[in-house]
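Note that one protein chain of the assembly has been removed; the remaining protein chains are unaltered in position.
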Amino acid sequence: MEWVYGNLQVILDGLMTGALYALIGMGMALIFGVMRIVNFAHGAFLMMGMYVTFVLYDRLHLSPYIGFLVAGGLLFVFGFLTYLLVLRPLPGQESFMVILVTMGLSLILVDASQLIFGADYHQINIPLQSTNIHLGPHIAMNAPWLVSFGIAIAMGSAMYWFVMHTMFGRAARAVAQNRYSAPLMGINVNRVQAMAFGMGAAAAGIAGALLLPLLYVFPEVGNQYRLKSFVMVVLGGMGSIQGAAMAGLVLGVVESLTSYYWGNEWAPVVDFVIFILVLSFRPSGIFGSQRA
Amino acid sequence: MSGRKAQLIFSLAVVGLGLLVPIVIRTDYMLNIVFRVFLFAGLGLAWNWVGGYSGQLSLGHAAYFGLGAYGLAMFTNRGVPMWISVLLAVLAALLFAGIIGKVSFRLRGPYFALCTIAFAEVLRLTAKNLPNVTGGDVGIQVPLLFPHATQLSFYYSAVLLTVLGIGITYWLEKSKFGYYLMAIREDEDTALSVGVNTANQKLYALLLSAAITALGGALYGSLFLYIVPDQVLPLEISTELAIVAMLGGAGTLAGPIVGALILETASEVFKNFFKEANMLIYGVLIIVVVLFLPGGIVGTLKLKETPQKLDSESGRVTVDE
Partner (left out) sequence: MPLLQIKNVSKRFGGLRAVNDVSFGVERGEMTFMVGPNGAGKTTLFNLITGVFPIDSGTIIFDGQDISRITPDKAAKLGIGRTFQIMKPLRNLTVLENVMLGAFLHTSSSKVAERESAATLRFLQMEKVMHLPARGMGLPMLKRLEIARALATKPKLILLDEVVAGLPTSEALKLADLLKRLSEWGIAAVGGVEHVMPVVMKLADRVVVLDHGSKIAEGKPQDVVRLPEVIEAYLGPKYKEIIQ
């Protein structure tokens, strides 16, 4: 019986991590779906969200559970402007060019953070961190994880609702399906794309904010998430937001199980192996429905 | 001035100057910089066959670089004679190139680049996670390829690598293989329709590229005598190889040489001048190159020189777009 509970704990932990991954992945899926942009700066956006929330907590004692909204807002604006100023001018938006430009952007953002905040690891200490919620004698969940999990689910659902049920969402999906005929329906493609990019950045920023009570913040903290976000987009299929969310949860659980049985260091490897396998055998993704 | 012969003369002139450099430059520090210039020129030329001429923009070439370095280290540590180890390292790189190519070349657009990144990352992380095999994060010792007059020998080897790259590129540009690669770059369906087995051709280009890259990796590893995964297998190395070729001009002969000259010396200047902000400047450089010089320096020069002629049949002036 111990065995079952052990695994259950691992899976639950994985689901909680997975929810945060899902949020990051959804942001990436939105960006990739609408614009076919492989955003290598996604991890940097997460990092920025983390630092913004950190500063708010450090200076203003603002709880990250409120601060995440500020982070999201700021990252939305930042993403919006980045798209308009840096990405739109790219001739033809050829994917390789986009990868390099966003990579360059990532370098700039990470280095700037290092200049501003230093290379040290920072963390915050909120009172909630010492609370553990117990489900029976064998399962324990750390409260901050639970709160972040809840907010991530809420934000992810809000994002999904937004894309499915608002004018913007419909416009975004139209652009995703056919960039060239969308303007014929009165859609301002540039604005939709900038907004989509902003939303994607905001999602990453919020995820970063939610991770602040859970991890250390340092300039390169986002790097591990950028490649992970692509894995989710591919697994989820062609820019499908729901698909990426599912993929995030799956990745969280798979990583958690991998860490439990083989050690932490193999978790990212499993991510990439899954990625390669999916690309080899089911490039349209496991969870994605049609083309987004 | 940017025709094929002109580029060859320029490249050989750079090599010639390079051969004379040790007369003027004596400090190890400076020699190291010119070593990097020629090493990355050679590696950039190799990347160019896949990324420039074939249009398959690989961001996972660090895999072959690292396999070269680690191959040399690991085989020698198990008692294999040094230069045989180099050969085996190259073979290992070819093996991986075959696998990576078979899987990746079926993918189009960004998926190809992402797949190459994934493979390189798997190698890097595996190297970190198997300390008994690879030394893990602690690292592994690499044998010294040239026990005598070391710095100079390494330097000349790098120059030799560049010469090899130049030679292969020059031959490639006018050969059937080169034409096939360029056709694949321009339009794969058209290439198929005239009988080109595009999958095979892309693979051959990758195998050639991987072999030279692995040689460069072995050289690099040997110079440092000690390597860790994050030194020879990270995304940063893959990016550097691509940027070197793209900055100078992907798909041109002199491009990677120009790119290496500028990038490697600029990097050094950045590190000393800007210190902590050097990565930031590097990032700006990447963005500037991609946004304003998509054909690279040589590519942009070529474009400005294409003659404008009147097409007598259709009455259209041939204008550069």
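By letter and in written order, the chains are A and B; residue numbering begins at 1 in each of them.
Please note the rule applied: a contact is a pair of C-beta atoms (placed from the backbone, for glycine too) under 8 Å apart; a residue touches a chain by one contact, two chains touch by 3 or more.
What you see is a predicted model; the values in this text were computed from it and never measured.
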item	value
Interface partners of the hidden chain - shown chains only, full complex considered	B
Contact residue for the chain not shown (choose from B:Phe35, B:Phe119, B:Phe154 or B:Tyr180)	B:Tyr180
Among B:Thr27, B:Asn132 or B:Ser193, residue touching the chain not depicted	B:Ser193
Interface with the undisplayed chain - residues on subunit B	174-176, 179-180, 182-183, 186-187, 189-198, 306, 309, 311-319, 321
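What we mean here is this: only the chains that are shown with their structure count from here on.
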item	value
Subunit A and subunit B: spacing of chain centres that average the CA atoms, whole Å	32
Interface residues, subunit A side, partner subunit B - complex	36, 38, 86, 89-91, 95-101, 103-108, 110-112, 114-115, 227, 230-231, 234, 263, 265-266, 268-269, 272-273, 275-276, 279-280, 283
Interface residues, subunit B side, partner subunit A - complex	57, 59, 103, 106-107, 109-111, 113-115, 117-119, 121-122, 125-126, 128-129, 239, 242-243, 246, 276-280, 282-287, 289-291, 294
